[in-house]
Every structure is written in structure tokens, then in C-alpha cells.
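To start, the structure under review is shown below, and the notes come after it.
Omission of a single protein chain aside, the complex is shown with its protein chains in their original locations.
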Amino acid sequence: MISQIFSLAFLAQTIRITVPYSLASLGGVYSERGGVVNIALEGIILNGAFCATVGTYYTGSPWFGLLCGIAGGLLVAAIHAVISIHVKADQIISGIALNLFAVGITKFVLELLFQSSSNSPRIAGLPYIKLGFIQNQPDVAHLLGNPLVLLTVLIVVASHFIIFKTRFGLRLRSVGENPEAADTVGINVTWYRYYGVLISGVLAGLAGAWLAFDQHSFTDGMSAGRGYIALAAMIVGKWNPLGAAAACLLFGFAESLQIQLQGGTLPTQFIQMIPYLATIIVLAGFIGKSVAPGADGIPYEKEK
Amino acid sequence: MPYAVELLNITKRFARTVANDNVTLRVQSGSIHALVGENGAGKTTLMETLYGLYQPDEGIIRIHEKEVSIRSPHDSIRHGIGMVHQHFMLVGPMTVLENIILGAETTRYSLLDLKRTTAEISELAGRFSLTVPLNEKVENIGVGIQQRVEILKAIYRRADILVLDEPTAVLTPQEAAQLFRILSELKEEGKTIVLITHKLSEVMAISDHVSVMRRGKIAGEVETSSTTPEQLAEMMVGRRILLRVEKTEKKAGDPVLSVSNLSCIDKRGVNVLNDVSLEVASGEILGIAGVEGNGQSQLVECITGLLRPTSGSVTIDGMQIAGLSPKGVFARGLAHVPEDRIKRGLVVEMDVAENLILGLHMQKEFGSRISMNRRAIAENARLLITKYDIRPMNPEALARGLSGGNQQKVIIARELSRNTQVIVASQPTRGVDIGGIEFIHRTLVQARDAGKAILMISADLNEILSLSDRIAVMYGGRIVKVFPDNNVKESELGLYMTGSKSSSAQRASDG
Partner (left out) sequence: MADPVKSKRHWLEHPATQNFLIPIFAVILSFAVGAIFILIVGQNPFQVYSVLFSETLGTSYGVGQLLFKTTPLIFAGLSVAICFKGGLFNIGAEGQLQIGAFMTALVGMYTVGVPAFLEIPLLVLAGMVGGGIWGFIPGYLKAKTGAHEVINTIMLNFIAAALVSFFVTNLFNVPATVHTPDIAPTGRIPRFDTIFSSFSGSPVNFSILIAVLAAVAVWYYVDKTRYGYELRVVGLNSKAAEYGGISVSKNIILSMTIGGAIAGLVGTNYVMGYKYYFEEGFSTGTGFMGIAVALLGNNNPFGVILAALLFGMLEYGGLVINTMVPKELVSILQAIVIIFVISSNKIFRKIVVNFLKKRTLRVND
């Protein structure tokens, strides 16, 4: 039975679930490391998925669709950035409003373009790289050969270096921890905060594009709480790229286990709860305290 | 010798005050220049203007005899200016190395070149005896080391002009001595140093020149070798026109508030309060003079229950109150005018009537748990507003909209309405206009004449001298001197306040 559960297909399932979580979660890491709380991840994913679908549908090119997905994510992130950094309004409420906005606007345009408030027509998926070694399971081969899978792995690893080993990362972290200190050494706090939020738009937009290509269509509300799970993973991963990705992998694993066990004796709802319970436990400091960046969620007021 | 820094006719105004009024300061290259003055004299504003954190309204800045425009720290760094702020500008969760290079990073293949940077910084650190653990997180190192990190940060940016704002405020005497050795070495290397301080012993020990600021203006500039602490203290505090407070001879009764051997070690492990003992009798005002940050706030917080002392006792009429909650302390008969009215004393988004019952709200006269007595609250407000002449005379006005003086009157009205034996008043007239000051002073004297025991803490010497019946001076967390009356010369007080003179371990209960 064990071997049945932990098959190649199971691995593929886990990856399929983990990829969008990781992308969005990394987005959260960039945004919050720079000091802007990003609850809007959910809406960014949704809009990314929608724009990727529309772009692919009208051009027939999934690559162009991918760019549209990124642009769609960027758009929502940019609004969040302006409200949070420029207007200095409440970042949490802004995020919630944008999530609501994304639900509304995607359905609105969906209905305008496709006369349906729930589904888009079918779109092509991303072309995959042919992998020689698992030809007997085409689904798995397609998934592992998906360029976005490879890209995600690259982004995870690269993010670790970007955040902890580069000039950009150092400065980003400084504006999220202590913007006043960053300001006194001549770092432009506003710009760096914008970079953080916009990168989260790109990454969560990619996560949305993944969902659209994976399903070959857009359905309303298809982000289905993934933005919040990404947020949870970010916290469990202690705002570190590798930690966040590991948490996403754990959550993805649990979720695909739940799919495997469907109809079994163990209620699937309890597996669903794992990410959320883990977050509460980690936040409360029961297993290693997870501490947010010092200035996370606090607008920077330069004038004294 | 040429000048490294020239600040010429600098004027900087804020909304209500003129922080720098036509100030001119010249600092010789390769010297240590001390800038001294009382709290609020404008020293920090002047230096933050030089560092680009403020733009002057008038005046010009010259660096190495060339006029420059400094719009941000970025510009000042470019001109070779480094500043060690009083509150360190460090990022706690980042390492020492990361903090030093932040904003001035060297990269290799677009990654931070930590290897090269480490070598460079180690060399610098060795040269100036600024040993720091480069890979430790800043939040895990002591304040003394953090300060070295700040200095290294400036030197790493090739600063040849270094401004230090109250650098010894958080240091132990040993750390301070070490800092001075470092500053001397920096001077040997040709760096120019501006030292903001109020400790005259430090000025005498290390500086070449001294500029004294008083109320936003330069009160004098001298060569250190040709002056004395007495002369500097006099320049700092000036000749004061004492505010007239109608005051009769005190009729002190028995001691009511008594503090003995009170000590407090704060979260950072610094001994902020060191074996403080004092007694306040009914019918007298004991004034505590001192430059801010010498343990006065902690003394007040330990007495009023906001801070838990590490050891020692506080009693009211023999009842122990040390370690009680603020509620418990209030219940045993103490009124407290806190030093920061906006942060602690008031809820500015609430109206005057509601602010007038803060801390008294659980008393029966203001209603039960499930129904507050609005009429009693309004009546209380009307009574106190009239008695203390609080403007506007509107119990429903938000506290935010009141002037500083009227806000302070609200607090004093409330605290005196507790009708307690002991009153602790911290900076009772800070930010209050002249009319308000007179009123508040009169009120405090009346309370004293009514037999209250009043402990007053003030950084304002005027206030201390005109109100106190006895004066104690705090310095470095200790009471360093107690005068049995208020016949004291300002310069004498100044010497104790700046640590230039000390008769340690004297009990404030003497006399």
C-alpha cells in the first residue's frame, strides 16, 4: 500500500500542488522582507491566472500568455504598492480589498469576453521538455518536463542568494527591518519597498499562470485560498526563501496525500488543516519562534 | 589650521520652535570639537542638519572650505561626513558585517564580496582598535560594541568628519574610557571629530575646542585648555531670571514617601538605577534635577508601578508599594503626572471628561461596571475644568485638540483630584506656555501647602530652583548630591548634573 501511495504519480501530484504555492510564497517573502504585508497574494494569483488565460486564448501562444500572467500579477501588486507605500494606508485592508477586487474584475471581464461567469474556453498548455527516462507515464513526464517546474526550482535557489547574498537583498532586508537606519545610509526606502511588492506580483502572477496552464482554462475563484496558504508557508518558513519553499513542499505533500486517501478512513479535512495549524503553532512560538521583519506592515514616515 | 566643517548662520525652524537660531560653528580639521548644552539646546538638530536629515531654512554649509549642498545623508556621506546617532541606526537581525557595508557594498559577480570586505574591515578595525565580531548579529551584542560598529560604519564609508551624539550615554565608565582612546587614535589619523555631550568631564578630558549652545544659539566658543568646567557650566545654564512663585516657608511634616536602596537593571543589562534612596515629607517639594537619561524616568516608573525594580523598597506611610501594579500603587494613595503626556498620560482621541477619569474610572462615584454614571463624569469634568481653568471649557472636546498647556492641566487636575498624600510629577511643565507654567506651579505649591508630599522631576533648572524646597541631583542612575534648600547657584547644580562634581552616596533624606 505504501508503494502505491508514494508512486511517481504521487510525486508528480505533489509537485503540481507545490509549484504555485512556492512561487506565491516567495513573492510574499520579497514583499514582507521589504516591509509590506501582502495579503493580496490571493488576488494576484487569481488575476495572473486570468490574464494568462486571456493572453493565451487570443494569441494562441502560451509563452505570450505567460507574460500576460506576469503582467496581470504586476498590476494588482502595483495597486497594492501604491496604496501601501505611497498613500500609506492600512496594508492588510488593502490586501483584502484587492482580493475582493480580483474576484470581481476577473468574473466581470470573463463574462464580457466569453459570456460565462464561471469558465473560460480551453487554452493550450506550456510546451514541455521531452524527458527520456519516464516515457511510460506521459502525465508525469509532461509535468516534470514543464519549464515552469524547472524555473520554480531555479527561482527558489536564486531567491536565497538574492535575499541573503546580494546588494539588493541586503538593502531590501534593511528597509523591512529598520527603514530609518537604511535611510541614514542613503538607501531609498520607497524604491526598495516598491521592488519587493512588484517582485511579489511577478512571482504570484506566475503562480496564477501555472494554475491556468495546468487546468487549460480559467475558472472563477480558481486561486481557491492558495494565496493564504502561501502566506502561511512564508511564516512557517520564517520569511526565508528556502524555508518557505520547504513549507510549501510539506503542504503540497500533505495535500496530495489527502487526494490519495480520498474515501479512506482518515478524514481529509484534518489534512487540510495542517498548514494552518502549523502556522498558528509556529507563530505562538511553540516550535521555534517565527519573527516577522521588524517594520513589516508599518509605513515609513520620513518626517519626524 | 584649516576648517573641516563650517556651519554659517544656520537657522532651522520647526512648527512651533526655532531649534537653531543663526548658529555659526567652525570645526578645525583634525581636532576634537565638543558641542555642549542642555536638553533641547539645539545640538542634535544642528548636527542632523549637517548630516542631511534636515534642511536648514537659512545659512550655508562649507566642508573643507568649499560650499556644499547637503540634501540627504547620501550627500553628506559623499562629503566624508559620518554620524553616530544617539539611538543607533543598526539593523538588529543582520550581522555586524552586513550593517557596516549596508549602502556601501562591494560586489563580485553580482554577489556581495564578503571575503574582500571582511579583510578590509578587519584591517580598519585593527588600525583603530575597534574590535567587533563581524559575523554576530547586532541584536546579540552589547551597546558598547554596537557603538564601535557605528564608528566602523562611518570609517568604512571613508568619513573623515565624524559626529558622535551623546556617545557615552549608554556606556559603562570602562567602555567610555575605551571609546575615548579610540577617538584619540582617530584624531591621530587626521580625522575630525564633533562630540555632542553634556558631560563636562568628558569635554575637559578629550576635546580641543568647545562650543556651548543655549536655547538654539551659540553661547560661547573656547579652547578647552583655556577654560574650566565652572565656566562652561555657567555658559550652559546662563543667568536665569527666576520665575516668581509665591511661596511661603515650608512646614514639612513627617516623611510620607520613602525610597530606599532602589536599583533597577534594564533589559539590556544596564544598571539604570543604582541604589537610590530618598524621602519626601508632607508639605515639601523635593525636586530632582538632572540631564535627561540619568535614571529619572526609571525612578518614577519604579515608584509608580510601571517598572519592576530589581531590588530596594518604596513605601507610602510605611506601606510597601514596590513591585505593585499601577492600579495597586494608585489604590495606596499616589498620584502620578507622567513625563510624556501624549504617550502615557492622555488618550488623545478621547474627550476631556473621559480623560479626567482615567485611572479613577473604577471608583464607585463614576458608576458601576455595567453602567457608568455619565452625569457624575460630566459633573466631575465641569468642576475640574473650572477649577483648573482648562480651555476650551468643553468637557466633550477631544484631548488632541487642546494646547500642550491645557493637556497638562487635564492631567494635573485629574491627578490632584485623587486627593492622595503623595504626588509624583515628572516634567510637569514641559512644552507648556508661560501662562500655563505659572498656573501649574501655583497649583503644585498649593498642594504642598495643603500638606502633600511632592516628588518633582524636571530637566528644567528654572523649575527646579523656583519650586523645590530641597533639591537632589541625579547623574548616571545615582543621586549624587542633595541640597537642603533651594539656595543653590545654577552653575553649582550644573557641575553636579554634568558629572564634574560629586558627593556620592548622600541620602536625599538628609536635611
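A and B are the chain letters, set down in written order, and residue numbers restart from 1 in every chain.
The rule is short, and it goes like this: a contact is a pair of C-beta atoms (placed from the backbone, for glycine too) under 8 Å apart; a residue touches a chain by one contact, two chains touch by 3 or more.
Bear in mind that the values here come from a model prediction, so they are computed numbers and not experimental data.
Set against the missing chain, the residues B:361, B:387 or B:442 yield one that touches it, B:361.
What chain B contributes to its contact with the hidden chain is residues 304, 306, 325-327, 330, 336, 338, 343-350, 354, 358-359, 361-362, 366-372, 374, 391-394, 397-398, 401. Counting over the whole complex, chain A has residues 39, 79, 83, 87-90, 92-94, 96-98, 100-101, 103-105, 107-108, 111-112, 117, 225, 228, 231-232, 235, 267, 269-270, 272-273, 275-277, 279-280, 283-285, 292 touching the chain that is not drawn.
Here is the rule we use: only the chains that are shown with their structure count from here on.
Centre-to-centre, using mean CA coordinates, chain A is 47 Å away from chain B.
Residues 161, 165-167, 170-171, 173-174, 177-178, 180-187, 291, 293-294 of chain A touch chain B in their complex. Chain B makes touch with chain A in their complex at residues 51, 53, 72-74, 77, 83, 85, 89-94, 98, 101-105, 107, 110-112, 153, 157.
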